[in-house]
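In this view, the complex is presented without one of its protein chains, the others remaining in place.
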Amino acid sequence: MSAPAAAAEGARARRLTEWVYRVRELGIVVALAVLIAVTAAIEPRFIETDSLRNLALNASIFAILAVGQTLVIVTRNVDLSVGSVLCLSAYLAGDLLSGNQDLPLPVVFALGIALGAACGLFNGLLVTWGQVPALVVTLGTLYMFRGLAFLWTDGRQVNAETLPDAFLNLGSDSILGVPILVLFALVVLLVTGQWLRDYRAGRELYAIGSNPEGARLAGVRSERRVLTAFVLAGALAGLGGVLFTARFGTVDATAGFGYELTVIAAAVVGGVAIFGGTGSVYGAALGALLLGTITSSLIVLRVEAFWQQAAIGALLLVAIAFDRLVGLRVDAALRRRSARRAG
Amino acid sequence: MQAETATQGTPPAAAPAPPREGATRLRAALGRWEALLIGLIAITLIAGSALSEEFLTADSFTTGSLDLSEVALMALALTLVIVAAEIDLSVASMLALSSALMADLWNRGLPLELIMPICLVAGALCGAFNGFLVTRLGLPSLAVTIGTFALFRGLAYVVIGDESVTDFPATWTDRGFGNFAGTFIPNTIVLFAILAVAFAVVLHATPFGRSIYAIGANQEAAYFAGLRVKRIKLILFTLSGIVAALAGIVISLRNSTAAANVGQGFELTAITAVLLGGVSIFGGRGTILGVILALFLLGAIQKAILLSESISSYWIQIVTGALLVGSVLGPNLARRVSEMRRRHAHQHPLEEGQ
Amino acid sequence: GETQEDQGSSSSSSSSESSGEADPNAEIPKGLKTVSIPKQLGNPYEEFEHSGIDEALEELGGSNRISGPTEASASSQISIINAAVQQKPDAIIIAGNDPGAVAPALKQAAQRDVVVVGMDSDVAPDARSVFVNQVTTQLVGENQVESIGKQIDYKGEIAILSATANATNQNAWIKVMEETLKKPKYKDMKLVKTAYGDDDDQKSFQETQGLIQAYPNLKGIISPTTVGVAAAARYLSTSPQKGKIKLTGLGFPNQMRKFVKNGTVDEFQLWVPKDVGYLAGQAAAALVAGRITGKEGEKFTAGRLGEYTIGANGEIVLGPLTTFNAGNIDDFDF
Partner (left out) sequence: MIELRDAAKSYGAVRALHDGNLSLRAGEVRGLMGENGAGKSTLVKVLGGVVRRDTGEMLVDGAGVDFHSPHDARDAGIAVIYQEPTLFPDLSVAENVVIGYHPLGAMKRIDRRAMHRQVQGLLDRLGVRLDPERPVRGLSIADQQIVEIAKALSFDARVLIMDEPTAALSGPEVERLFGVVRTLREQGSAVLFISHRLEEVFTICDTVTVMRDGAVVHDAAIADITPDELVRRMVGRELTALFPKQDTKVGEAVLEVHRLTREGVFFDISFEVRAGEIVALAGLVGAGRSEVARAIFGIDRPDAGHAEVAGRRLPPGRPLAAMRAGIGFVPEDRRQQGLVMDLSIARNTSLTRMRSLSRGGLIRSSAENSLAREWAARLQLKFHRLEDSVGTLSGGNQQKVVLAKWLATDPKVLIVDEPTRGIDVGTKAEVHRLMSELAGQGVAVLMISSELPEVLGMADRVLVMHEGRLTGELSRAEADEENVIRLATGQHAEAA
């Protein structure tokens, strides 16, 4: 074919792919905008800075967890144990601080994250070295870690009362109007996003999820990468735990109960393919924000509390169905183009 | 290699003699996994009776099995779904929806005899909905059923809200709670037994069941062999819905309470039972017998820990989780070790280790 | 909901059919063994309560064992009950997760003459001999409404932040609050919404925030659950409405102290949980000994708490709510 034609086709291809890669995030942003607009139309106070601030606040911890989950899902694995890991780290942080009010906070964070990472390492080793399917492993550790949390707390609870204000303020204060919690989430999001996008290790996670055997033939050190993904996911769950304590002050053995499905839901709504290879942490974070916003707006709209869960489920289904249809259309388009090229 | 040499020259017709065949079939029926489970059960029974003299009693069996009856029912259908290499996380939510429907219709004054069929139909519809999204839209069942997990539970609340209906006629609630004709075997377990047999026959002895294995082991090959892959999967999800709805009826009668919040977290317990029963999460492998044994094991462990004055009930979760992981990890490691030995002995392919 | 009420009244008679005559000065046997079953392990409030049971039984030379489910669901509580019954204790003391669901299991206990005492959150009356109520439903409702009314000088919109949507005691209290608000004294107060925090800190926090956005003119919030009131207080303390929107409810001094001191909360109320358990323990012992049978009007002395009388439906009431405020809060540590 002639050069200009090719160039044109190239351009089209570029536009198409750009679209494919961005559309999910766009989709959610639009959905969010609509949701907020509608809610605001009925209840203007919903878009007062104070309330928007709260939306971001509520979403930030879930966003952090969703980012971690994305790392794992992208490699064709899954981590069901996030909720339990979060609980462990949350209680650790609370326990340390109520034991010793003036423990330097960085230390607390470090320890909380370390504990999470350790749990992630445990999961990761079982998956890579033990060759046990991630679903089985993390379903098991979901129970084990939770049980350990119960054993450890043994009915005790950490109260805001016993925690240093400096720490609790992390959960409520803002810097230049942006809640500190949200800043945490943003930093995590951007760092991870960059890592996935601009570093070999990150790209290889996608390769592994996209074609495991191919990754092996291409000399990608799959096991090591998958292990990394699990450790990072664990560490982020740990961070989430510490922040959970900072925000809610009260922690007992039931903290983060049932989070796993919500977090996966957030990632999936955000366009992370459950079978790996595609999806971005930004999408996942937006997904978390969208789910949080729905809950809040349904409350504000005085919708019976009972509808909330149903709405979230429906949204999730719409999201994946939408993904699927877009995916099919794009595949068809790409195939037709390459066929033209061949013929 | 051995395979080749073993039959070199011998005409295949003469290969396996009928008696040996029977033996092998028996061995197949009680495969390594089932043996493992039986071993674990034995250990649990011993440990349990050491922990409490109350453990090895008809009572323990009655109450212990009652506690698990709904999970057990759902595990049966779930086994088929997972053998077909799919998954259904929405079972507990369908159970709740069925219970909620039951409550609502009862409040509207319908007779139970009419309500129950309606609940089953509702369950079938929910299951079919899952199946539709998976087979027609080609969505991954994991994602779909996470969605319907929330959707169905939500609908349950929409139907009955915060109410809980507790005034079902004693004749029915007794059926739910009572034992079978003066034995120490709860009615719910009799129901389970009947279904278990039915499911076992379907899965292990019918073309349908055979198709499920083929699909689970290699969907493409199954399709190339002319099997109706999509339709079969649709049926499986529908079945899962019906059984979940049945479990919803059972739990409502057994607890003489119907509400939207029943059975939270049952889905994970049921999946645990299925996987512990030796069903491969990747499909194509596993038996109903294994799942039944796994359920028994879980029940026994739970009972033992509850009855012991010394061990706190937190341990139930820890032990369950450890078992789940260990049951898959153990064989893997064993295989790895033996392979390493073989390779060192007479140079075997690295590849198969992975 | 409705249906529960129905059952309550319908079976009120059956509650007092426990056989035999009460013998007020019967001996309390030594070495009493009881099992106490909280709604959920790891809930500090219940830990306080049940420590009271321990205290009572030690006092009487017996012993109590706490055994509960890891999540607050009826079905898991049933397994616990079944196991407990098998251990043949003298009495089971239970805070029910669901009045109906646990009833069949408890009746089995009664059949093996294990005494069943309900506490804190009642179970079907025909499934237990007596129910130890921290306060009457009536009192909670009235006291709480009065407490918030006082703070907003009986004018304006109020909302309720409850626990789970089908928590027996919560719903009963809310009912009474609605009744109370009908009284002329409270005619200018309007209950605009009942939200459910599921006794989950984050949910309660989010619900509070939702309420305040949804109802601009909200004046006061009643949160008759310790988790809820703490979460609500924490939200208010960091929001511009701090001090403007009044908050009362049932909370722990230890959880609420800082909010009382920093002016987010003027006052809140509660009974002393430990005493609830203590009373339940005493009642159980009295039942086992045969000092009482659970009939209305029977009297017994509950150790340090003095004499109590069994009311209708075999209900024993600890007493009115204690109100905590800046003045007295430092006298309490739980």
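Each chain gets a letter, A, B and C, in the order it is written, and its residues are counted from 1.
One rule holds in what follows: contacts are C-beta pairs under 8 Å (C-beta built on N, C-alpha and C of every residue); 3 or more make two chains touch, one makes a residue touch a chain.
For clarity, every value in this text was computed on a predicted model and none was experimentally measured.
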Where the missing chain makes contact, among the chains that are shown: A, B
Residue of B:M102, B:A222 or B:V291 touching the missing chain in the full complex: B:A222
Just one of A:A134, A:V220 or A:A314 touches the chain that is missing; which is it? A:V220
Missing-chain contacts on subunit A, rising order, are 1, 3, 6, 9-10, 13-14, 16-17, 20, 194, 197-200, 203-204, 206-207, 209-211, 213-221, 277-278, 331, 334-343
Residues of subunit B (touch criterion as defined above) contacting the omitted chain: 1-4, 6-8, 11-13, 15-16, 21, 24-25, 28, 201, 205-207, 210-211, 213-214, 217-218, 220-228, 284-285, 347-352
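Throughout what follows, only the chains that are shown with their structure count from here on.
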Of A-B and A-C, whichever chain pair has more C-beta contact pairs: A-B
Report the inter-chain centroid distance for subunit A and subunit C in whole angstrom, where each centroid is the mean of the CA atoms. 38
In subunit B, which residues are in touch with two or more of the other chains? 157, 161-162, 264-265, 312, 314, 316-317
Flagged in subunit A as touching 2+ other chains are 146-147, 150, 154, 305-306
Using the touch rule from the top, collect the residues of subunit A that touch subunit B in their complex. 78, 126, 130-133, 135-137, 139-148, 150-151, 154, 258, 261, 264-265, 268, 274-275, 304-314, 316-317, 320-321, 324
Show me the residue ranges of subunit C that touch subunit B in the complex, using the header's touch definition. 1-4, 6-7, 41, 65, 67-71, 73-75, 78-80, 82-83, 85-88, 98-104, 124, 164-166, 171, 196
Within the complex, which stretch of subunit B touches subunit C? 52, 54, 57, 59-60, 63-64, 66-67, 70, 107, 157, 161-167, 173, 177, 251, 254-257, 259, 261-265, 302-303, 306-307, 309, 312-314, 316-317
